[in-house]
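Sharing a structure with you now.
Excluded from the complex is one protein chain; the other protein chains are retained at their positions.
For reference, chains read A and B in written order, and residue numbers begin at 1 within each chain.
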Amino acid sequence: MRVAAIIAALVALAVLPRVVSPYFVTLMLPAFAYGIALLGFNLLFGYTGLLSFGHALFVAIGAYSAAVMTAKLGVKSFELIVLGAAFAAVLVAIPVGLLSVRYVRIFFGILTLAFGMLFHSFLFKFYDITGGDTGLRVLRPLLLGFAFQDLDKTAFLVGPFYYYCLALLALLGFVMWRIVGSPFGLHLMAIRENRRKAEYLGVRARLFCLLAFAISAFYCAVGGVMLAIGIGQADPELAYWTHSGELVFMTVLGGFANFFGPLIGAFSYIFLKSQLMSITEYWRFVMGVILVLIVVLFPRGLVGVAQTAWARIKRS
Amino acid sequence: MNAFFDLLLGGVFHAAVLFLVAAGLQLVFGVQKIVNLACGSFYALGAYFGVTAVKWAIAAGAAPYLFLPVLIVAGIAIGSIIGPPIEALLRTVYRRDEAFQLLLTFALVLMFQDALRFFFGANPQQLGDTAMVYGTLSAGSVLVPTYNALVIIASVAIAFGLGAFLQRTRFGRILRATAENREMSEAMGVNVRRVYATVFTLGTILGTVGGALVVPTAAASLDMPVELVVEAFAVVVIGGLGSMRGALIGALIVGIMRALAIRYYAELEMLAIYVVVIAVLIARPAGLFGKPVE
Partner (left out) sequence: MMNLVETADVAKAYGDFVALDGVTLSVREGELVSIVGPNGAGKTTLVNVLTGMLAPTRGIVRFKGNDIAGIGPVRLAEHGMARAFQLVHIFPALSVAETIAIAVVSRTGKAFRFFGSVRGDDAVMQRVREVAAIFGLEGKLDSEARLLSQGEKKLLDIASAFALAPEVILLDEPTSGVSSADKHGIMRTLIDAARRGGVKAIILVEHDMDLVAEYSSRIVALQAGKVLADRPPAAFFSDPALINAVVGKMPAQRH
């Protein structure tokens, strides 16, 4: 039944560009990007129990890798860009992770926040390399070697790029599904539930937290690449701590205790934000209120609400 | 040499203000184990309200040299007003996982961001030259605005006051007992609810007063809430979460480093601070005065 729902969703997403406006379709691109990023983020948060307030750092690494590779190094292959960005992210994740996983709970959050801001100030200050507060341009890449020259920017984004991103989301989603169902994933959950007991059962907590950290960095970077190509720009604000906060918000909105929660969260958040922004300039306030409601009343997010509703329907 | 002292004093002034915010953070964390991401928002609120209050006062005919007391009163007032309702909101997540507590304070950051814009507008607000009404002090060839010196003294006084309050008064002892062991305190008849409400409001007031005191030298702006959080967190990480002494030393370190960095390596400003944060954490994972937690 779940498989059927997933296939239906994929089909719907594939058909989407044919039935809705290009504007709406371009909204889907950041949704895909954040969907991938959040799948990785939730491996660390929902499955391992570590709340990072600095993961936007890796999204920014992805975006800036795309910018540097396309605009400065002349690398146009999307595949190479993704690999390069992921490699850079994992490279950074290892020392950051090594330092951070020594701590748990709030200390982990604060330390990751500090690292995120460290990167942000790096991006801001070294404007020779990073373009400072104006950021860097990201040029259009080649998808599987194809340039699609005859398509203008929008047509490229809502056409080949859209489908490529959808496919990448499906692929990375499948990989993450296998990861969380694996023995490794089980050990991560053990760490989340009771780290001390897990160690007594032979779970190598620190090492596995580091691995989860690295994998989440990988996913966030891929999301960052997709985001940057869609916007055409890599911006230092991508690394700001409030952006990390948004990642957490999106995850919890969808439901961190469920595999699909973050995906639903990404889509809902992007959609909600764009709608609110068109209605009021005080959309942040509304988002804040929504977050309060989630935290206080619906901690399991939209998925939790749906599950409760479904259980109630089944009973009656 | 003069330039150096000038610099140092500027750093100490910034440290004085930072200490107030950090002390508020430490107090709330020490007792309620909540890290308040909205501390910067309180700071900004204090700043905006301080500017507004001084402008009202002057428009109402008050003498310019009264602006320091007005700022302090404004800071205390606005802190006392918003502290209790926000604590009431946080009460709903006291028993919950830390992640949710953090998220709730993040929601407050979002809400405050737009609330501040709604009430005070998008442009930075400042007091202009009002601060100079106190003139400058001179010690030898070193000149320091009297206002800055007053703030430093006030901050030190508050530091000692807080210390005395925590160590010597009955409520201070109750507070520390509740921080150590909530259940035990409750069993001994302490009204923990009231302690939490009072502590949170006190922490809020420290933040709003800090913000109010800074406005003569810096404009109240919408960037304040999110920027201050980072510095404040650097202070508590260096000093150690939950430690008042740590807040003081951490604030001094961050304040002076920032002053030095701005003067000598402008590009590095915050970078230098983060490097110190990370270095401290490697050497002493719990910060300089914090209790080791794992």
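One rule holds in what follows: contacts are C-beta pairs under 8 Å (C-beta built on N, C-alpha and C of every residue); 3 or more make two chains touch, one makes a residue touch a chain.
Only a predicted model underlies this, so the values are computations on that prediction, with no experimental measurement involved.
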| item | value |
| --- | --- |
| Visible chains in contact with the missing one | A |
| Selected residue (touches chain absent from view) among A:Gly74, A:Gly145 or A:Gly202 | A:Gly202 |
| Option touching the unshown chain, where A:Leu13, A:Ala190, A:Leu247 or A:Leu263 are the choices | A:Ala190 |
| Chain A residues touching the omitted chain (full complex) | 178-179, 181-187, 189-190, 193-194, 196-205, 208 |
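FYI, only the chains that are shown with their structure count from here on.
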| item | value |
| --- | --- |
| Computed distance of Cα centres, chain B from chain A, in Å | 33 |
| Complex contacts: residues of chain B adjacent to chain A | 33, 35, 37, 89, 92-93, 96, 98-100, 102-104, 106-115, 117-118, 226, 229-230, 233-234, 236-237, 241, 267-271, 274-275, 277-278, 281-282, 285, 293-294 |
| Contact set on chain A toward chain B in their complex | 45, 51, 53, 99, 102-107, 109-111, 113-115, 117-118, 121-122, 125-126, 240-242, 245, 248-249, 252, 282-285, 287-289, 291-292, 295-296, 299 |
